[in-house]
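Quick one: structure below, then a few questions.
What you see is the complex with one protein chain gone and the rest in place.
Moving on to subunit A:
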């Protein structure tokens, strides 16, 4: 599955787009690597690490997607004109 939304016909790799891809890819790497967080300690207000760490990733991932969205809008604006229609 292509992670970079290569929407325009000539898909060029720009630093901005690499960052977009990384923002979208990061949650997959961290959350699918279950071994990295399958433990009890350290607990947070009594909640085992396994649970609060994954819940922490909800806002983190939302911020990453938001960053990708903003970068994408900027990317589109800079391409306006040459790539429309």
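Heads up, the rule we're going with is that a contact is a pair of C-beta atoms (placed from the backbone, for glycine too) under 8 Å apart; a residue touches a chain by one contact, two chains touch by 3 or more; residues count from 1.
Keep this in mind: contacts and distances are computed from a predicted model.
Selecting from "Sodium:solute symporter", "ABC transporter ATP-binding protein", "Spermidine/putrescine transport system permease protein" or "Chemotaxis protein CheW", the unshown chain of this assembly corresponds to "Sodium:solute symporter" (UniProt protein name).
Where subunit A meets the chain that is not shown, the touching residues are 1-9, 23-25, 27-28, 31-35, 38-40, 43, 45-51, 54-55, 57-59, 61-62, 64-66, 68-69, 72, 85.
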